[in-house]
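With one protein chain removed, the remaining protein chains of the complex are shown where they sit.
Read from first to last, the chains carry the letters A and B; within each, the first residue is number 1.
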Amino acid sequence: MKIISKVYNFLVFGFLYAPIVVMIVYSFNSKKSRTDFGGFSFRWYAELFQDDIILRSLWLSLLVALLSAIIATVIGTAASVGIHSMKGLKRRAYLAVNNIPVVNPDIVTAISMMILFVFVITKFNGLEMGFATLLISHITFNIPYVILSVLPKLRGLNPNIYEAAQDLGCPPGKAFLKVVVPQITEGIVTGFIMAFTLSLDDFVISYFNSGSSAQTLPVTIYSMTKRPYSPKINALSTLLFLSVMILLVMVNLRKTNGNNSKKGELK
Amino acid sequence: MKNKSLLAKFASAPYTVWMCIFVIVPIALVVYYAFTDADGNFTFGNMTSIVEYGSTFLISLKLALISTVICLLMAYPVAYTISKMKQRRQSTMIMLVMLPMWMNFLIRTYAWMTILEGNGLINRFVRMLGGEGFSMINTDGAVVLGMVYNFLPYMILPIYTVLTKIEKSTIEAAQDLGANRLSVFRRVLLPMSIPGIISGITMVFVPAVSTFVISKLLGGGKTFLIGDIIENFFLGNTGTVNYNVGAALSLVLMILILISMTIMNHFDKDESSGGIM
Partner (left out) sequence: MENNRIIDLKNISISFDGEQILNDLNLYINDKEFITLLGPSGCGKTTTLRIIAGFLEPDEGKVIFDGKDITDMPPHKRQVNTIFQRYALFQHLNVYENIAFGLRIKKMKEPEIRKTVTEMLSLVNLSGFEKRNINSLSGGQQQRVAIARALAVRPRVLLLDEPLGALDLKLRKDMQVELKRIQQQMGITFVYVTHDQEEALSMSDTIVVMDGGVIQQIGTPIDIYNEPKNAFVADFIGESNIIDGIMHEDFVVEFSGHTFNCLDKGFNDGENVDVVIRPEDVDIVPIEKGMVCGEVTSVTFKGVHFEMIVDVDGFKWMIQTTDYVSEGTKIGIYVEPDAIHIMKKSKYSGLYGDYSSFSDEIEMLSDVTYEKEDSENEE
């Protein structure tokens, strides 16, 4: 039984990682072939760093991800506080609207915003799809995830701590900053990270709402897949994969270290 | 109490405005476009023209359903065995499940092209063993494979989450009352993991039924899904662009998913629990 489950897990994880391994191996191929391995080389990495389109779209992706995550975190955190104090029908209505972008297929969210933008653009001449529409669309689908990670933290909060701070002399606004925010920081940070990565990873919504002037990295990759095969994509993917892996390992190490030091304090 | 709600009211104001303009108005516009023609006159024409795409809807549903079922069958044993491991190993394994998700799904799908191609790695391997090469890419099978590959982690994670929440004593109690392994699974584990299964199903089915990238890359234009048609109506050549029919199709897709989610939630009596959220 044990062996069967081990073999099974091995096969599933093999399935998950096989394409990634293939990708990485062929990024070092000296030949421009998907199948023939001509020998080890960094040729495609070198070409990658000379490809202006890719580099520019990478920066754009990072910029949009950062900006949209910051704005979504601010709007979403404030909204969570508001929603937290709501009751009954109003609260349910807010949560339902909040869930629309989460539940709806990406393509529907994407085209619905595209219709709005096109509608406004045709009404006002001179406007066009670009960075602004891209950023707006990213903020829109990011906000709900911020709320989904902040709201549970607020719910878990002892409602009296806000009052306790006022009781000890804090005016309401300061009380919120001094005792409520520190205790929901974890949720805010989670929300921010989620928003950032979702934005970085998004293809469908950017594809419909960026126009030709502001292409994010996934949009560029998509257009590359339509053109003749280039191992540059492999090289790019390998780099992205490695950076994500290093980041995750670092976060995990920090987490376990953090846990250990907490346990130490308890003793 | 009064001043607190005042603060709260101001706090949610930007959000209210934002969501109205960029979520509610766009959806209203989708509905408006779906029921008007190019000149803005009311019409049922778009909706009735959808009938033409009935077969595409069916194919999309079929492939998405097959992928969802395969994902479920593959994911449950993995989630179960991980949930049985030691705490430290569990987090490593879950990280391994999540790691591919951090890679853009375009890249992941693209990688399969390399493997499945006529001259791809599998065929070369088969030929090396003396077999006949066969065509894999540009088939429905390849599309299903792409869907399963991309969305499998979305099925493993929520099931794993509910399984770890089940207390060991619940299973011991069942055994104590005379249940063998099979009946523990059938009468305790499975019913208790339903919330996770349901969120897994929705997290796989929704993106699968609405995709247009996987079908483009791995179906090679032969497998045409609803997503492809919608994309064509919005971003195709000047001749094919038609926001009105596109909006009508999106509306139907949205309603379809809404209905299937309502049915799903019906099985999940405890709405609050489950899910990875």
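Operating definition for what follows: contacts are C-beta pairs under 8 Å (C-beta built on N, C-alpha and C of every residue); 3 or more make two chains touch, one makes a residue touch a chain.
Please read these numbers as outputs of a predicted model, since none were measured by experiment.
For the chain missing from the display, the contacting residue among A:Ile4, A:Leu168 or A:Val189 is A:Leu168, taking the whole complex into account.
Touching the omitted chain from subunit A are residues 158, 160-161, 163-172, 174-175, 179, 182-183, 185, 262, 265-266.
Note that in this section only the chains that are shown with their structure count from here on.
A separation of 17 Å divides the Cα centre of subunit A from that of subunit B.
Touching subunit B in their complex are the following residues of subunit A: 5, 8-9, 12-13, 15-20, 22-23, 26, 34-35, 75-76, 78-79, 81-86, 94, 97-98, 100-101, 103-108, 111-116, 118-119, 136-137, 139-140, 143, 148, 162, 172-173, 176, 197, 201, 203-204, 207-208, 217-218, 221-222, 225, 233, 236-237, 240-241, 244-245, 248, 252. The part of subunit B that touches subunit A in the complex is made up of residues 3-5, 7-16, 18-19, 21-27, 29-30, 33, 74, 77-78, 81-82, 91, 95-100, 102-108, 110-115, 117, 119-121, 124, 149, 152-153, 202, 206-207, 209-210, 212-213, 217, 227, 230-231, 234-235, 243, 246-247, 250, 253-254, 257, 261, 277.
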